[in-house]
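Missing here: one protein chain of the complex. Every other protein chain is in place.
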Amino acid sequence: MAHPLLSFAMRRGGSGLVSLLLVSLLVFVGTALLPGDAAQSILGQNATPETLAALRQQLGLNEPLPVRYWNWLVGLAQGDMGTSFSSGRAVADLLWPRLRASMTLALAAAVIALPLAISLGILSALKRDSFLDRAISFLSMWLVSIPAFLTGYILINIFAIRLGWFPSLSISHGSASFMDWINALVLPVTTLVFVTIAHTMRLTRTAVLSVMASDYILMAEIKGLSPRRVTLTHALPNALSPILSISMLTVAYLMVGVVVIETVFNYAGLGKLMVDAVSYRDLPLVQGCAVVFSLVFVSLNFAADFLSVLVNPRLREPKE
Amino acid sequence: MTGKINLSLILSSGTLALFVVLALFAPLAAPYSPTEVLTNPYATPSVDHWLGADTLGRDLLSRSIYGLRYTLGISLFVTVVACAIGVTLAILAAVRRGWIDVLIGRTVDAIMAIPQIIFALIVLAVAGVSLKTLVGTMIVLETTLFFRILRASAGDIAVMDFIEVARLRGETLRWYIFREILPNLAPTLIAEFGLRFAFASLFISALSFLGVGIQPPDADLGGLVRENALAISAGKVAPLFPAIAIAMIAVSTNGIVDFLIRKYSVRGELQA
Partner (left out) sequence: MSFLDIQGLSLKAGATEILRDVSLQLERGQVLGLIGESGAGKSTLALAAIGFLKPGLTIAGGKVSLDGIDLVAASPDELSKLRQSKVAYVAQSAAAAFNPFYRLGHQVTELRALRDGIGGSERRQLAAELFARLQLPEPDRFGLKYPHQVSGGQLQRAMIAMALLNNPELIVFDEPTTALDVTTQVEVLKVIRQVIAAEGCSAIYVSHDIAVVSQVCDRIVVVRNGVMVEANETRRIIDSPQTDYARALVASRSTSDFNRETSDTQILIEGRGLDLGYGSVRIVENVDITVGRSEIVALVGESGSGKTTVARAIAGLLVPRRGSVTLSGIRLAASVDDRNDDQRRRIQFIHQLPDVALNPRQTVRAVLARPLVKFMGLSGADLEERLRGLMAEVELPAALLDRYPGALSGGQKQRVYIARCLAAEPDILICDEVTSALDPLVEESILSLLWHLNQDKGLGMLFITHNLGVTRRFTDRVVIMERGRIVESGTTKAIFAAPGEEYTKRLMLAEPSTRAGWLDERIASGD
């Protein structure tokens, strides 16, 4: 029999791939069903039937739908995502710098949000029903209820407009000095942290509480181990699996959270690119953005599940 | 402790009730027409215009009250429809099992594998931005969320022996759903309804804020934020008011849900 880890990775990876295929199918078929086609969009309303036909031939639009889907998938696998209607540039060329910018934002937020949220979540669980715990859960109820743009605008109003500490709009990192660039990141990153931290705290708290309620924790206490040892060596290792998984999901949320926040701060990332593409109905660009977002999201979800299995002996070690 | 919970419950339900009344009777409640230009753009709050004026000089309070109509109306409609579909599918899947369970479950999994806002953006890009598409997309997304949690709860209930007792007695599907499962699902359902309603109001606001939700000249609360966004860099607070209203809707709903969850877990209703 295959090792449980391997068979898990195959199974879970397989279902991830199915999700991705589904996204691509949704994106592709949805686009293909629309009246008009790429040739029409590129050439505009005034194109002659001859030039249209020629371009259709050239773009392979006369092929049957499954063949076109297959060609599109093959192109996708090779990094070819078609041509943007609005700018006429290759989608892939437009995407990559934007993806880098968004990942910078998300990862910077993760570096701050994860340690903060996880330690607050653990603390809140260990000091259950204390003033601290209640304060944290009250705060997190507010944080999940406040729309990201409100947080963003409040921060801008205070720190950019009134105090003038940070710029309210982001600048692309090519044109400015390193310090300016970092400064411009502060407010969007802070907003992202606010948006995700509550969720992560709650999940961590629940995970730790469920471990603390186990019989083996009671057993460790009965054995006479110190509270410190019970927490550090008996509870936390078992909470590691859910916490790792929560962390990965948080990064996934952060990646998606950029969509609104990039609009608030006018930040040139993937989210803003996609929102603009939707407004212009630049479908190849929307397709490209959707595929990249889904790829990141599905991979992070896979990583979450895989890591949580990796640190859990019950799932990792074969039963005899 | 209990006193504090009740205070937050009273505040939450009070806020929500006030908003609902304002939305229902918007023409009476709004001091001015939402579309008429009355004063200077971005006029600061005053006795005549409590929240000041918007980007064109329209009364922001009046516009917000009409905006509430959209936000609350769409959120409520979406949540009710999605809840009805979600409950039906969840119970069907839990009772019937087999291929129908697998089919619904897999479809839901596949949709949930795509981030919600990305899913909405794809659909809106493909089908074009319209109220129908917007509501339809949100119903699909909310239904998957309802299904996920209710299928789990209904599954827990469906394996209870009392369901088997009903089967031994030869009861109909109707009996299972209305007499055996739904009464036990009720606490979960009510709490989930609240959570989903809060989510819907935040989601529609976010889409409108991004410019792919309700289209001008109409505006929901998220749309109002977008319309007035430029004022932020000028140091004005106008766009904050509708945004605060959105937050108040979500906070109040979550506050009520929180109370319900506490109450039920204390009473241990479903701990079998």
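Labels for the chains are A and B, by order of writing; each one numbers its residues from 1.
What we mean here is this: a contact is a pair of C-beta atoms (placed from the backbone, for glycine too) under 8 Å apart; a residue touches a chain by one contact, two chains touch by 3 or more.
Predicted model, so just to flag it, every value in this text is computed and none were measured.
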| item | value |
| --- | --- |
| Contact with the hidden chain (one of A:N238, A:T263 or A:Q287) | A:N238 |
| Listed residues A:L225, A:A268 or A:L307, member touching the removed chain | A:L225 |
| Positions on chain B contacted by the hidden chain, ascending | 160-162, 164-165, 167-170, 179-180, 183-184, 269-270, 272 |
| Residues in chain A touching the chain absent from view | 214-216, 218-226, 229, 234, 237-238, 312-314, 317-320 |
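In the analysis below, only the chains that are shown with their structure count from here on.
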| item | value |
| --- | --- |
| Euclidean distance of C-alpha centroids - chain A vs chain B, Å | 23 |
| Contact footprint of chain B on chain A as seen in their complex | 15-16, 18-20, 22-23, 26-27, 30-31, 33-34, 141-142, 144-150, 153-154, 156-157, 161-162, 168-169, 252, 255-256, 259-260, 263, 274-275, 277-279, 281, 283, 286, 289-290, 293-294, 297-298, 301 |
| Chain A-touching residues of chain B, taken from the complex the two chains share | 109-110, 113-118, 121-129, 198, 202, 205-206, 209-212, 222, 225, 229, 232-233, 235, 237, 239-240, 243-244, 246-247, 250-251, 253-255, 258 |
